[in-house]
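Beneath this line is the structure, given in structure tokens, with notes to follow.
One protein chain is absent from this view; the other protein chains keep their places.
Letters A, B, C, D, E, F and G name the chains as they come in the text, with residue numbers starting at 1 for each one.
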Amino acid sequence: MDQHELRALLGAVANGEMSVDEAVLKMRSTPFDDLGFAKVDHHRGIRQGAAEVIYGAGKTPEQITAIAENMLNNGQKTVLITRMSGEAAELLSSRLGDKFTYHEIARVGIAGVMPDPWGDSTVVVATGGTSDMPVAEEAALTAEALGCRVTRLYDVGVSGIHRLFAHSADIFGAKVIVAVAGMEGALASVIGGLADCPVIAVPTSVGYGASFNGLSALLSMLNSCASGVSVVNIDNGFGAGYLAGMINHI
Amino acid sequence: MDQHELRALLGAVANGEMSVDEAVLKMRSTPFDDLGFAKVDHHRGIRQGAAEVIYGAGKTPEQITAIAENMLNNGQKTVLITRMSGEAAELLSSRLGDKFTYHEIARVGIAGVMPDPWGDSTVVVATGGTSDMPVAEEAALTAEALGCRVTRLYDVGVSGIHRLFAHSADIFGAKVIVAVAGMEGALASVIGGLADCPVIAVPTSVGYGASFNGLSALLSMLNSCASGVSVVNIDNGFGAGYLAGMINHI
Amino acid sequence: MDQHELRALLGAVANGEMSVDEAVLKMRSTPFDDLGFAKVDHHRGIRQGAAEVIYGAGKTPEQITAIAENMLNNGQKTVLITRMSGEAAELLSSRLGDKFTYHEIARVGIAGVMPDPWGDSTVVVATGGTSDMPVAEEAALTAEALGCRVTRLYDVGVSGIHRLFAHSADIFGAKVIVAVAGMEGALASVIGGLADCPVIAVPTSVGYGASFNGLSALLSMLNSCASGVSVVNIDNGFGAGYLAGMINHI
Amino acid sequence: MDQHELRALLGAVANGEMSVDEAVLKMRSTPFDDLGFAKVDHHRGIRQGAAEVIYGAGKTPEQITAIAENMLNNGQKTVLITRMSGEAAELLSSRLGDKFTYHEIARVGIAGVMPDPWGDSTVVVATGGTSDMPVAEEAALTAEALGCRVTRLYDVGVSGIHRLFAHSADIFGAKVIVAVAGMEGALASVIGGLADCPVIAVPTSVGYGASFNGLSALLSMLNSCASGVSVVNIDNGFGAGYLAGMINHI
Amino acid sequence: MDQHELRALLGAVANGEMSVDEAVLKMRSTPFDDLGFAKVDHHRGIRQGAAEVIYGAGKTPEQITAIAENMLNNGQKTVLITRMSGEAAELLSSRLGDKFTYHEIARVGIAGVMPDPWGDSTVVVATGGTSDMPVAEEAALTAEALGCRVTRLYDVGVSGIHRLFAHSADIFGAKVIVAVAGMEGALASVIGGLADCPVIAVPTSVGYGASFNGLSALLSMLNSCASGVSVVNIDNGFGAGYLAGMINHI
Amino acid sequence: MDQHELRALLGAVANGEMSVDEAVLKMRSTPFDDLGFAKVDHHRGIRQGAAEVIYGAGKTPEQITAIAENMLNNGQKTVLITRMSGEAAELLSSRLGDKFTYHEIARVGIAGVMPDPWGDSTVVVATGGTSDMPVAEEAALTAEALGCRVTRLYDVGVSGIHRLFAHSADIFGAKVIVAVAGMEGALASVIGGLADCPVIAVPTSVGYGASFNGLSALLSMLNSCASGVSVVNIDNGFGAGYLAGMINHI
Amino acid sequence: MDQHELRALLGAVANGEMSVDEAVLKMRSTPFDDLGFAKVDHHRGIRQGAAEVIYGAGKTPEQITAIAENMLNNGQKTVLITRMSGEAAELLSSRLGDKFTYHEIARVGIAGVMPDPWGDSTVVVATGGTSDMPVAEEAALTAEALGCRVTRLYDVGVSGIHRLFAHSADIFGAKVIVAVAGMEGALASVIGGLADCPVIAVPTSVGYGASFNGLSALLSMLNSCASGVSVVNIDNGFGAGYLAGMINHI
Partner (left out) sequence: MDQHELRALLGAVANGEMSVDEAVLKMRSTPFDDLGFAKVDHHRGIRQGAAEVIYGAGKTPEQITAIAENMLNNGQKTVLITRMSGEAAELLSSRLGDKFTYHEIARVGIAGVMPDPWGDSTVVVATGGTSDMPVAEEAALTAEALGCRVTRLYDVGVSGIHRLFAHSADIFGAKVIVAVAGMEGALASVIGGLADCPVIAVPTSVGYGASFNGLSALLSMLNSCASGVSVVNIDNGFGAGYLAGMINHI
């Protein structure tokens, strides 16, 4: 029940078409979201006019295709599909032709068209190594699907810190930075120490031995001695990209 | 070496007062920060014109007092002191009189005057229980010292979720929300599911048994199924308040 | 030695057919269970007149089939088979025809007929997301095999909390609730805060990154700030369904 | 807004006293709890007519006293105070005289009078060792404050298992059992293997070395091979007693 | 009910003094331990004719004194008291005079007289460092209280492995060895590699940093590449000494 | 350098055939093991006249075959091969015919003949469930290969504790007991509470969810409240069987 | 911008070809590494004139081949490729013929020629067991590619400690020792106790049960009671070999 339906219901009560008892009954049995004060399917969709999201893991290619086509048919311009398998991509590609793009490394599909970025600000997505790219690309594509301008700084980890500093202009000019790193995850602290804007740290499961599938980077980032750094779950590129898009468009 | 010094040096080279060799040598041996592209003591200060910060843990009352007075004498209007002991507060109070306020529950001192908030937006700081208040107050006072308007929603945890919903207008109207909770840390997910703005989750060490000093809440918040949620370190109210202030004034 | 045998032995002593020494010897060497004070095979069977249970993991299709047929031949009306592979289901189906049903998502087989539910009360099984369904279905089918009426509330997690509230009548009317959730496991706390009945929380291994195969949800549920919540092992749908059935029929 | 207020509002709309716009505005800004579908302060009170609860940890003696007296003055017959310090007990005792009892080992205070137990059934509280008594007594007193008849079986751990078996009649006759144990926590499994009723396992932090403050017992209990066993947080006697009372009075 | 009582009961049945029904009732309600097939208070006492044990932790000096005197008065020659505080030792000393000895480093008291060792074999107790001595002495004194001859090899850790080898004759001549070590716990493996007899490894909480209160030594000992090594709980000198005594007197 | 060589060297010095300097040089550069005070290949062989052992993991079928044949050709009567793959078993079987037996469940091969047990005493190997059998059989076969008489008590876990008690005569009559259990590992404590002999506990990785691949059983066993219990590594049946054999033949 | 470019720029300023403003702008926007004070790609290359390194994991055979050929064509004499798959080795072998060697056990490839060792000193690489060889060989080949003389002492673990002592001359003569061990990792402490030179400990993931994929050896090595021992990541043979080469050529 959205505001229009609520008004209609109240109007019906006002003009005697519906009794008070009926109205009480109907309101008690109507999902809260229809009352307008809760977000409709918030965490599964992105509703700033830019994109809808399908979380592809655990869905069959057929399911993904059906949902995506339904969204496009209902006027959605951009549909972002994360954790998408190659099989699902092939099926959707065969159905949508050039209205579908698959980013293999990020396992992200875009059905429809990517929106043009709006606003002047920039989201920077940086990685410690090339192995962190799948997670970083998931973040970058998510932010782009939300209408952000994204600058990618890949392989600028602290063991070759001059590469990071060569891009200091990008760091200083960003509105929000996503720092993606595995192993010791020091990138977030170094960037956090340089930048004046919010830094979203994404630990990745890249590493071996005592990296314990990302635990080392996660703890490192949580303990960052730099201010302005917050952390999302291990390998959660989508979460970081979504939050970056949110901050970028504030 | 700041930009002015660099210009002076280059000027000296231009007019023959300094040889190229001398200039190379001098530039190689000059600290980077002086070149102006790195932040000076960034993570220890807050430089949006609002406040300087002193991390009080491990500093003697005398050290804190000396630093704070030095800052005030140099024209700083607001000095925020976190993790400040009662002894340190007493000493500073005896020196500064009514130019010093101590918030005992948060163990935060304010030397000088709190800035008036600027801008229209609001930072919401919410807690699951009353035991989370020390951490929440550290976050709230930090944001206020940065010139933010702060709304406190304390004791709105998920076991009495109607109390949270009674404040839904505050949730929907916030520009950024700090969600502070111990035990199972579910508050962050519930708020993240309701709000459209960034949510900074702060796990606290409140709890007993298998809460493992905040680990339970930390993991819970990192795994939040709601989008737009990121996490800072356990009990890190300052970090959350600082980041919230940063986002609020974007 | 059951009570009848004990009486027979004592009778034999009383009428001189057996010496005291022989009786002592016999009693010392007789298994305790025969004395009647221990349950026979308690944890492998459900003996409220409703169902027997076979734990399918680690058993061959042939073994499962043999046990199930033996039970049915001995008059058992319902046999619940958990953790059953598709291969085992096929074999049993070929033997029992329509006297066998396989629930693929829960990997549960029912040989014989499901009992009609008895009593007026209802068991609610709720999940945070659709990925929690396999565990939830194991719980629901177990409760049904025990003669419970089960209401399923799936995908009512806290990030879209209005969906849960739309079913508040089910929550308030339940006699016992099974709350199944992975990731941050906040569902148990929210339901525990709403309901007046026992809540059995089942953490699932659903999630990624720092969910650590269900550890995050497990800790979260153990630390629930709501009263009336207890927890079973990760992914242990059977355990929760069994306990729910036990409470429902008290 | 409860149902009566909702009806009044809708009545006002129906008879033209309130415009639709006004009604929409009012409904959007009214706390949910007023709609009657959420429990008021559920997790802090016990409302089956038996007792109110005060969680004493972190409250001053004065605060506890004020709350308890207020409750008694408002007609509450029994007030249960958990995690109560000796100082708080002394203060309350000086105020209430013989209307207050303090159970030192459990750190539980009872203000007012303990209710007479009702119903025929019994709650059994069993411990592995005498060191588990504080937690067990918290559970037992909580259940008694809820009007339960409680049988205590203390020091019946598995290393002297005959002591447990000597009380098999109590085990078989219980409606619900609280099994409290530290160290290896095996008591829950043995009781779960014997009993036909729900068993609530409470791991305690009793033990040393690799017991890791209750982690060993917690894991042990979660992995119990017996059916009908669920677990609450380490040392959470109150939670177990509350749940036991809930099940006992179903 | 011991064997004599059982015989008496059966005799009463045999000669008609007791009816079969009465006998059944009596047998069903008699503690199992009385039937003679379970050990009475096994894990708290040592019953090979050598010593009784009191676990002193959590007992008041008065309680310990009362129990010890009661044991001595009942003819017990040796009473071993572990985890005994200095206060308790003083009280017992003032009561028993020279019939009491206190070993401060091990926090072990001996009331009565130490038995003379019997048998030809020897128990070796070895430590990695001097800091492991409290645990080692608890083990050694326990074994001596059980009538074992004990050879102490202290401070023979692997960083000065020649000191261990200087005692190779002791190692080769032992019937059972208790290896006590903290930090990296390598002593157990080295001794296990040299000796032909059972080695009982006791990890201690000695160490700092990543020793994690004995976890490092515990894991190290469990993973020993030498055969014949088994492990008891961290700092559990009594457990090791008791087991060593058991093996020594086989 | 063995004792004979040492004597020869000293003799050469005594009769002037070798200078002191040459002798010093030679002694400094001679391997220690030749001096006779270290065991040769102790931990890989069992040298009480019963069996040699090959640890099969990580060895090719050809390697295993070559080693086993070499041992048999050198007069070894029994060769025990642990962690042996089916492929290796097939190859060895094709070479040795009926002089080789493969125990599939334990993945243990016996080349040559099993020794007849000697001595009067018995080793009991008990398991909590049937899933623990592979580990238990590895222990039992190891003990048998060492000349022990072994009684197997399988599936006597604590959830059906009467089954264990039905075998109390075996428990009381054992010289040493190996208790093998996964999940909550309570079997070791219950047996330790009943028996008067050493109990070697083997945690297994059997279980799911929060059993964490045997960690739950491991911690449980280390924290056993029963005396006389020690623990080996998770799933280490060989280690337990070897130690049991060692104790049995003391 | 390297030193030559900096000089050119300053020269241009000196002779008026470039204005001060232009120079400031250019210097602010030039990558730092060009200034010559940061190492170019340090951690991916070894630049003591001996070898370049390619980390093979996550690279396709084609990528590896292209990089290696490019290096060789640019005059590099030795290219070390770690974590190299057999497929990649085959491809490179087909291209380079006898200018390529593949060490299968270490998964290391050498393109070009191994340098002759220089200097008098020796690096010792020791392992606890044969299963540690892959990690040890990675270390040894890395050191050899850096021009070190390497002595391999394999299978000298502490359970047969005489084998280690037989090589004491190698231990005493080494300039730096790499100690590679899994399971309990005691080798590092024993070697650290014998040697006077730096010992680099490499925990391996060899082991089972509670070795937790190398955690046991890692903790053990970190807690070594011997001085001069430091630790690298689990299975990080390359890191140890690189550091050993660095120290050896000091």
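Definition applied: a contact is a pair of C-beta atoms (placed from the backbone, for glycine too) under 8 Å apart; a residue touches a chain by one contact, two chains touch by 3 or more.
For clarity, every value in this text was computed on a predicted model and none was experimentally measured.
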Review point. Which of G:Met84, G:Ala111, G:Val125 or G:Val232 touches the chain that is not shown?
Key: G:Val232
Point to revise | Selected residue (touches chain absent from view) among G:Gln76, G:Ser93, G:Thr151 or G:Ser168 | key: G:Ser168
Revision key, fill the gap. Note that subunit F touches the absent chain at residues 3, 6-7, 10-11, 13-14, 16, 20, 23-24, 27-28, 35, 37
**Study point:** Touching residues on subunit B - with respect to the absent chain
**Key:** 29-33, 38-44, 58, 203, 205, 214-215, 218, 233-236
Check your understanding: If you put the missing chain back, which residues of subunit A would it touch?
Key -> 128-129, 157-161, 183-186, 188-190, 192-194, 207, 209-212, 215-217, 219-227
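Keep this in mind: only the chains that are shown with their structure count from here on.
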Exercise for review: Match interface A-G to one of E-F, A-D or F-G, accepting only the pair for which over half of the contact pairs are the same residue numbers.
Suggested key: F-G
Review point. Taking each chain's centre as the mean of its CA atoms, how far is subunit D from subunit F in angstrom?
Key: 50
Check your understanding: Rounded to the nearest whole Å, what is the centre-to-centre distance of subunit C and subunit E, using the mean of the C-alpha atoms as each centre?
Key -> 42
Revision key, fill the gap. Two or more other chains are touched by the subunit B residues 37, 159-161, 168, 192-194, 209-211, 222-223, 225-227
